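Up next, chain A:
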Amino acid sequence: MNNNDALWEDSNQSDYMNKTRLGLDEALIRQISTDKNEPAWMLEKRLASFELFKTKAMPTWGPDLSKLDLTSITYYAKAMDRPAESWDDVPADIKNTFDKLGIPQAEQELLAGVGAQYESTAIYHSLKEELSEQGVIFEDLDIALQKYPSLVEPYFMKAMPSSLHRFAALHGAVWSGGTFLYIPAGVKIEQPLQAYFRMNAKGMGQFEHTLIIVESGAQAHYIEGCSAPRYGVDSLHAGGVEIYVKEGARFRYSSVESWSKDAYNLNTKRAIVEADAHMEWVGGNFGSNTTMLYPCSILKGDRSSADHLGVAFAGAGQTQDTGAKVIHLGKDTTSNIVTKSISREGGKAIYRGLVEISPLATNAVVSVKCDSLILDDKSQADTIPVMKINNETATISHEASTGKINAEDLFYLRSRGIKESEASAMIVNGFIEPITKELPLEYSVEMNRLVELEMEDSIG
Partner candidate 1 sequence: MKNIIIEHAKDLKTNSQLIIKSKTEAFYILIVDEELIAEKEIIVEAGASLKTYYLFLNNNSDLNLKHVVNREAKLNSNSLVLSDSLLKIKTEYDFVGADSFGQVSADAVLNGAANLKYEAILRVKPDAQQSDTRVDLRLYLNSSAAHGQLTPQLEVAANDVKAGHSSSTFKLSADDLFYLQTRGLSLNQIKTLQLKSLSNKFVQGLDNSTAKLLLDLITTQI
Partner candidate 2 sequence: MNILEIKNLTVTTSDKIILDDINFTLAKGESLAIMGPNGSGKSTFAKVLLGHPDYQIKSGSIVFNGQDILKLKPEERAAAGLFLSFQEPREIAGLDLFSFLFDAYRALQEARGKEKISVFDFKTILDAELEALAVKGDWSNRQVNTGFSGGEKKKAELLQLALAEPTLAVLDEIDSGLDVDALVIAGKAIDRAKAKGTSFLVVTHYRRVLEYVRPDKVLVLSAGKVAAFGGPELADKFEAEGFASVEK
C-alpha cells in the first residue's frame, strides 16, 4: 500500500459536523434555503423537487443500488459563514488537509481562478482581474443566486429538470454550493478554469450544482477534479451540471473523478448546444463503489456538434456504468463518441450510450467507438449502445471491441527490462492516450498516475 493512502484515510474531523443532520425532510430543505438567503422562487423549486423525489422510484436498470440507504446520509453541513476571498482566509485544519494531499496553491500561472468547496459551502474563491474585466463571472452558485438572480433563474435546472429521474429530483431539493460560470458573448478564455472540492465527513452527501452559460461566439474550458477519502458508510454524490452553449460558441468540460471506494457517484450532466456551437466532454472515472454517469448533449441548433471522450477504470468491487447520450434535434448535426474502459480484479465496466436522431434532424452524422480492455479473467466489460433512428438521412456508425492486453506488446516491453505491472500500466496508458491527450498536462499526468496506482496493486 502506498504511503499516500494513509493521508487519504485521515478524516478531517472539525467542529462543523455538529451542525449537520441525518436524513431528509421538508424542515431541512427550508433550513437550507433560509441559511443561504435564497429568493422565494428557489425555495418553491426545492419543495417541488422534493415532492417529485418522494414519488419517483429508483432506477430499474443499471448497477445494484440496493445498499444505498438514503436515510443515513447527511444532506447539508455548513463549514463557514461566508466564503473566503483568498487562500489566507481558509481555516487551518482545512488547509492542512489540502496541504497533505499536495493540492497545489490555487494562484498559479496556468490557473485563472479556483473555487474550492468544503462540504456544502464554498469557502475559497478568487478571480483574476482580467477575467472580471471581461465580464466573466466565476462564482459560487449560492452567491451568484444572490448577486445575479436574473442570470441564474432563466437557466437553473432547465437543461436538467427535476423530473428527469430520482436523483435529479433529490438534487433539486437539496442542492448546495457549486459553480456558476458565465462567459459573455465573444469572450475567449484560453486558460482552463478549475474547481476542487471534496467530500470529507462520514456519510456526507454531495449535491453541488454547476451552472455554465457560454454566450454566443464565446469559448472556454472548465475542469473539475474530485476525490474523497475512504469511509465505511456510503457516500452519495448526486450533483448536477448544466451547460448552455449558445450560437457559435465552443465549450469543453473536463473532469477527472476519483471517488473513494465506497462512494456512489450518481451525477447528472447535460448540455444544450445551439446553432453552429460545439460542446466537448472529456472525462475520466476512477474509484467509487458505483458510478452512473451519462453526460448528455442536446444538439438543438442546426450544425451543432458534440464530442464525448471518456475513460472508465473499474477495479476490485467497482462498477463503472458510464457512457454518453446525444440527442440530435437540429439539421446537419454531428456527434463523435470515443470511450475506453479498463476493468480488473473483478471490476465491471459498462458503457451505456444513447444516440437519438429525431424525425426532423436531417443529415446527422454520428460516429461511436467504444473499446474495452479486460485485464484478467475475473473482470467484465459490457457495451450497451442504443441507436434510435427516426430520420432516414442519418449516417451512423458504431464500433466496439473488447479484449485483453496484447501478449506480444507486453512481452516486448518486459524483454526491455520493464516490470510486468509497469509494462501493463504503460500499455493501458497508451490505450487511453487519445483521451488523456485532450486534457491539460497536470490532469493527463494525474490520470496516468491514477492508472499506475490502480495497476500497482494487481501484481505484487
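Here is how the candidates were picked: all candidates are chains of the complex that A comes from, given by their letters.
Observations
Note that in this section contacts are C-beta pairs under 8 Å (C-beta built on N, C-alpha and C of every residue); 3 or more make two chains touch, one makes a residue touch a chain; residues count from 1.
None of the values given here were measured: they were computed from a predicted structure.
Touch with chain A in this complex holds for only one of 1 or 2, which is 1. On chain A, the positions that touch candidate 1 within their shared complex are 372, 374-377, 379-404.
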